[in-house]
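The complex appears here minus one protein chain, its other protein chains still in place.
Let's look at chain A:
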Amino acid sequence: MMFRKARDSDFFVGWLFSLPFLILWAWWFFYPFVQSFIRSFQDANFADLGAAKFIGFQNYAKILHDQAFYRAILHSLEIVLIAVPVQTLLGLLMAILVNRKIKGKGLFRTLFFIPYITSTIAVTTVFMMLFKQGTFVTNFFGMFGFGNVTWFANTHYALLFVAILFIFQQVGFSMIVYLSGLQEVPKDLYEAGQIDGASGLQAFRYITVPFMKPITFFVVSVATILGFQIFDQIAAISRYGALGSPAGATGTVVTYFYQNGIRYMNIGYGSAAVVLFFFIIMIITFLQKKLLDEKE
């Protein structure tokens, strides 16, 4: 009886239920996480990890002197600065469109969401076919002053190509998140607004936008984190070449440390790049929170 009681306690069941997660987490997250920090202070090559030796901040110093690292950060920032505002605003617009009482909204919701659950490699492959020189897509963009070129092979357009791809895939997720938020806005608020003679635009500005603030923070921070993590698109357009083709034009922070840490097997160096990358993301997330909080 005593035993049975203990076995049914919150303490016992709570830990028993958390244990599978905790064990996996400790071995496959916490331990690697700590290792990343330690390795970043080592000269470690994967070919002979036993020979790794402590070299203090040398990896960091070397990275901070590498022009390719700054280019990589710049490229990541460019992608984020193009993609995040577009996918946030477009996501909100699409959510409003499919939240109205209209025919076929289920179809549109599905259509907009499909790219999000489709393989990035597959979508990239399709876009590579579509953005080749001379297709109807590049001809179309040509009318607006873009060069009729193969976008992903052109040093000026390759990064924009990656950003467009990213927006296409992610905007459906922003839409779904906003959609769940829009359904929480009390209907009578809009009705009251209508009685007071507020226009549609005013209702949007003074009711929808403030209500969507926490959601916007969520959408923007997720998009930023994912934008900095872009990898598959770039790997797919690089084909057999070095990551970041053409000529480093699409090299980002992630491809930078992937190339150095895993392809060149210089684990210490790669880890140091990762740690720097981690701090960059933390700072940006922090700044975003400040920015959105002050926009009251």
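Of note:
Everything below uses one rule, namely that a contact is a pair of C-beta atoms (placed from the backbone, for glycine too) under 8 Å apart; a residue touches a chain by one contact, two chains touch by 3 or more; residues count from 1.
The rule is simple: contacts and distances are computed from a predicted model.
The complex includes a chain that is not drawn, and of the options "Carbohydrate ABC transporter permease", "4Fe-4S ferredoxin", "PadR family transcriptional regulator" or "Ni/Fe-hydrogenase cytochrome b subunit" the UniProt name matching it is "Carbohydrate ABC transporter permease". Touch with the chain omitted from the figure is made, among A:55, A:74 or A:97, by A:97.
Touching the chain that is not shown, out of A:64, A:129 or A:209: A:129 (per the contact rule at the top). Chain A meets the missing chain through residues 7-11, 13-18, 20-22, 24-25, 27-29, 31-33, 35-36, 39, 46, 49, 93-94, 97-98, 100, 102, 106, 108-123, 125-127, 129-130, 136, 168, 176-177, 179-181, 183-184, 200, 214-215, 218, 225, 228-229, 231-232, 235-236, 239-240, 254, 257-258, 261-262, 267, 270-271, 274-275, 277-278, 281, 285.
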